[in-house]
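For this view, one protein chain was removed and the others were kept in their places.
All chains are identified by letter, namely A, B and C, in their written order; residue positions are counted from 1 within each chain.
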Amino acid sequence: MSRLRYIAKRVALSVPVVWLGTTMTWAIIYLGPIDPATRLLSEGQTQNPAAYEAARTQLGLDQPPLQHYFDWMGSLLTFDLGQTWLLYQGSDVNALILDFLPRTLWLGFWSVLIAVCIGVPLGFYAGMRSNTASDYVASMGGIVWRAMPNFWLGIMLLAVLGSSQAIFGFDWQSLWIELDALTGSPDLSRLHTVEGFLAATKKVLPAAIVLGSASMGNEMRIGRTAVLEVRNEDYVDLARAKGVSERALVWKHIFRNALIPLVPIITSEAFLLIGGSVLVETVFSINGIGLLFFNAATQGDLPLVGTLMYVFILLIVGVNLLQDVLYTVIDPRVGLEGA
Amino acid sequence: MSDEPLLSVRDLEVVFHTERERIHAVDGVTFEIREGQTVGLVGESGSGKSVTARSILGLVDEPGRIEGGEILYRGEDLTEDNWADHRGDIAIVFQDPTNSLNPVYTIGNQIEEALRIHQDLRGRAATDRAIELLEDVGIPDAPRRVDEYPHQLSGGMAQRAVIAMALACDPDLLVCDEPTTALDVTIQAQILDLLAELQAEQDLAILFITHDMGVIEDATDWVNVIYAGEVVERAPTEALFDHPAHPYTRALLESIPGRTDPDERLPTIEGEVPTPTGPATDCRFAPRCPEAFEDCRSVAPEHVSLDGDRSAACLLHDPARSDGGERQ
Amino acid sequence: MTAREDPVVSVQSLKTYYHDDSIVGAKPPVRAVDGVDLDIREGETVGLVGESGSGKTTLGRTIIGLADATDGVVEADGQDVTEFDAEQARDWQRRVGMVFQDPEESLNDRMTIGEIVQEPLKAHDWPVLTVAVEGDATVRGSGVRPAEPDETVDLTVGLDGDVTVRDELPLSADAVTAAVDRSGDAPTVDVTVEKSRAEIRRDRAFDLLDRVGLSEQHFYRYPHQFSGGQRQRIGIARALALEPEFVVLDEPVSALDVSVQARIINLLEDLQDEMGLTYLFIAHDLSIVRHIADRVAVMYLGNVVELGPTESVYADPHHPYTVSLLSAIPGSGSPWTGERITLRGSPPNPRDPPAGCPFATRCPAKIRPDDYDLPERTWRALDELRVVFRTRARAEASAAETIKRLIGLDVAGQDLRETVSDLLADHDLPPAAQSTVDAAVELAAGGDDDAAAEQLREAFGSRCDREHPEPYDGGEDRTSQCLRQEAEYDGVAETIRARQEDEP
Partner (left out) sequence: MAGAHGPSSDAADDEVTPETASTILPTESPTLVWVGLGAGLLAFEVGALATFLVAILSDTLAAASLPGVGFVEGIEAAARQLPTLLSRETVPNEGYWNGQRWVGTFLGLRPEVAWGIRVALVYLYALAVAGWAVLGYRLYRREYRAADWTPRDDVIDRFRNHGWGLFGLAVVFMFVVMAVFAPALGPTTVDKNMRNSYDNELTYWDAETDSVETILVGEANLASQSRGDGEERVGPMEYDDFGRFHPFGTLPTGRDLFTFIAVGSRISLVIGLLSVGLSVGVATSLALIGAYYKGRVDLGMVLVSDGVMAMPQLLLLIMLTTVLKDTWVAGLYSGAFLLALIFAFTGWTYMWRSLRGPALQVSERQWIDAAKSFGQRPRTIMRQHMLPYITGYLLIYGSMTLGGAIIAIAGLSFLGLGVSPPTPEWGRAVNLGQEYVDTGSWHISLIPGLLITLVVTGFNALGDGIRDAIDPRSDAAGSDADDGAAAGRGGGA
């Protein structure tokens, strides 16, 4: 019961977080120094008072700020997100998000998976062999890997893949499954077929590796120290004393405990992924929600920026809740000691 | 009781290598335990008693290393290679019960693990046996507790569970490293009772390590007093408390409040316990010893046999060096 | 030991509860101190013993003002400490001192010993340098002020310009000049102190270090460079810096080795003699309390269950908990001559103490109801059974269990019947008792552990389970909270001995 109560408590606490985040977004956009209505109009139209007033009315800016705030929050709450202004002019925002979001999620899914599958085992390996040459190589690699800027790594990776024939002796683009181009959006409409799935995966693979690079380094590092910590616990000694084999010691007693500090790391990577998606989607020309956000911001569709920010906030809060659920699964102590 | 001791530790040396120095945490410790016997190892913090306990089970961690001596279990020398074969013959209970149990597995799971290794019990049979063991160590409502996690138990209960886990290995020797220090006095009494009971039932030998002279007096048959990595006195418990032979033992007993008249000042030992950084060249207690004489500062005392199997490493008892001989 | 003087501190029905700060799903508060009466008289040492979680440290902290009282009064000089505002509390804390348990933890290891010992002095801008003048004179001068009535006087100036300095101040009379000006209506005294406050403080720190057995050369060292015993001396010096009259010693020696312990205890006793201090000595080690305390208060679950002169309490304990504690002292240090009494289980959760006597769940001398005539071992089995139900009722069911129960699976029944039959295996219960037990088991199996526990309490409980005993006057300045003090019952010690014989 306590675990359920713990999760219920976390859900309750995430409500004010979403509220605070969206309120700040609203304040930045509508109370900020920029008049969103002006930004929506072209050079010529700004001179036209009628067009300006029309834009203001449509944005609801002719109302008192408080009224506008409640309307805005209300429409977010009911997912009544309206139409876009500049970007994909006049299209339904809901549809737009449904169109763009899956590509980002697909990218995020693979980058988390790759980071976890490479970073965690490598970290545990280094931790179990601490202060050996392989530990140093792995640790050093992780640190440098983590320090590389995403966008730069992406560019470099694209260059390498583009001339993979010359470097590795095979052509990445035609390897296994022929890709139409190195960059671009994955085709998610054929995921249910094996070939479609593989093609979509191969398409985002380089981007996912780049996006997951920082996370991979972090997970490795934390995994290493976690293993080092757990190795010195009394209960590990006691398990050894009672005759548990080294293999069982590692997999049963050390592994699961070392995972506990990794949980927040893996989920906080999700923050990075969502933020980093803007850069990586730009470099790899993937039409994801990050790129959409960036375009909306640079082209001045501020209402869309606000709406997308709301979607991001929901994503992040959702990931946070996922983290709490993971915690309760891995660590039976959660919920008893309080948050 | 057979002639051969169950466990015999001879000239054990454990050295910790730090950046600055080599610390001889255990410096030539020798003692033995016979079947069914409870032997105490008593000393202040930093005397090397816990390191001795860990070395017996091959659990000395870096930067510590066993650098000399032998640990004979039923006459067989325990080394890196064959410790694994004797896992379970010797079980250990640590000071802090909350750290001794893996927090992410149930009590039952951890006991069953030992049962699987040492008694080849699995499934329902293992669970039933685990419940029995928990009942044996006095945990009420064992069928329910077996599915609980360590953090759901109080300190006393957790220590009982640790003991149950040790028993699951079916050991001949139980090493108890300050098993009651983290517990309250009424809980300590429970655990001491429990250990005595188990020993009577299962003919278990116990190595009892503590800093508490009172616990030693209650729980052990035979005592080794350890000071700065060396055993300075060995004696049957009663004899030791009646006539401590080594000045350190004497001073230690006197400084315990409650044994002396409350209106008088407590007798004290001046100075601090030294950290042994090299092989002994003198008596390490000499600087604090009220009875030290010149030789004490230049000769490392050997154990001198006294009446009734007991011995003390003190020049006062060495007829060749001390004119006093047996002092009162 | 002084007789009945006015108490330095008088604690009256004090309650200190700890509440969770969480907004959602708050649990009941921890009743750390739950109605304590205790007078601490001038010049004496009161030993406060109890197990961890008994609330002894919280009591000390509440008196000092480190914890907020929930209810009740801590009276000192006719004022209630618990009602003080921040400034008054500061003023109170100036007059009391506290020594903490862990010498590794209680000193800030980024500060030198000198800074540590001087910190209280700086915090209160010590020395105040109050000046009293003979006759009706006005006092002037920088850094000094006229003494208020009833205030400690630092400097006494005669109208002839003679200066006397209070002994405790590290200031020689030569360093103070007083110029008396008689030209006005009333004479004016101009006092100049040639020694800076910082210098006086430093000398005071030297003085304090010297008193606790350290020397000036330790002034610029850091705590890392000291052993546990020396660190505890520094902690004592800091507590004494502001010349307190009353010092709370919170387990000052429990973290130390025996040989070091003895030296600290001797030091504390010496300081008490020299400075006329009053101690509240908190400890879990009964031998130490016996050595140092004039009176002892035994705490259990937030209550002082027994209070009295140490020797008298140790020789003839009135409360069964005191008896159990004394008998649990290992080795020959125990004053209890009989067989050791081993208490069952651990103290109840202070969030949810028993309704009657707090010790009822573990008491070896508990009053039995007259309804049944059962052998002692059967009573014990029944007691244990009640603890099982109580624990089950309080335990949080796991998520899996909750779900199983929701879909109507029998989760607890099997386990429970097993446990109950194990517990009562070789006891003959009268049919009435047996049916009560069976009914309770069925209730619990149905998921209502609370009702089951309640049913057993109704059937097998006694006065001890219903009534919170008031302190009984046991004569010789002693009180104890046990119903067996009433004339109709047998005494505690004889009951325990009789029961021990009853059950081999």
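We adopt the following convention: a residue touches a chain if its C-beta (ideal position, glycine included) is under 8 Å from a C-beta of that chain, and two chains touch if they have at least 3 such contacts.
If you're wondering where the values come from, they're calculated on a predicted model, not measured in any experiment.
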* Asked: Which one, A:T84, A:S185, A:S213 or A:T328, makes contact with the chain that was left out?
  -> A:S213
* Asked: Among A:L76, A:I118 or A:V278, which residue is in contact with the omitted chain in the full complex?
  -> A:V278
* Contact residue for the chain not shown (choose from A:I7, A:M309 or A:V334) -> A:M309
* Which of A:A8, A:A95 or A:A147 touches the chain that is not shown? -> A:A147
* Structure fact -> By the document's definition of touch, the residue of C:F226, C:W336 or C:F359 touching the omitted chain is C:F226
* For chain A, residues in touch with the removed chain -> 13-14, 16-21, 23-25, 28-29, 32-34, 143-144, 146-153, 155-156, 158-159, 162-163, 213-215, 217-218, 221-222, 225-226, 228-229, 258, 260-261, 264-265, 268-269, 271-276, 278-279, 282-283, 290, 293-294, 297-298, 300, 302, 305, 309, 312-313, 316-317, 320
* Using the touch rule from the top, list residues of chain C that touch the missing partner. => 21-23, 61, 64, 66, 89-94, 96-98, 100-102, 105-112, 119-120, 123-124, 216-217, 219-222, 224-227, 230, 235, 238-239, 241-242
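In this section, only the chains that are shown with their structure count from here on.
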* Which chain has the mean of its C-alpha atoms lying nearest to the mean of all protein C-alpha atoms shown? -> C
* Asked: What is the chain whose Cα centre is as far as it gets from that of chain C?
  -> A
* Structure fact -> Winner on contact count, chain pair B-C
* Averaged over CA atoms, how far is the centre of chain B from the centre of chain C? Could you give it in whole Å? => 33
* Asked: Cα centroid separation between chain A and chain B, in whole Å?
  -> 54
* Structure fact -> Within chain B, the set of residues that touch 2 or more other chains is 152
* Asked: Which chain A residues reach two or more other chains?
  -> 336
* Structure fact -> Contacts from chain B onto chain A in the complex sit at residues 54, 57, 59, 61, 84, 87-88, 90-92, 94, 96, 99-105, 110, 113-114, 117-118, 149, 151-152, 162, 165-166, 168-169
* List of chain C residues in touch with chain B within their complex -> 51-52, 227, 229, 257-259, 261-263, 265-266, 269, 284-288, 290-292, 310-311, 324-325, 327-333, 340-343, 345-346, 384, 387-388, 391-392, 395, 398, 412, 414-416, 418-419, 422-423
* Which bits of chain A are touching chain B when the two form their complex? -> 232-244, 248, 252-253, 256-257, 260, 330-333, 336-337
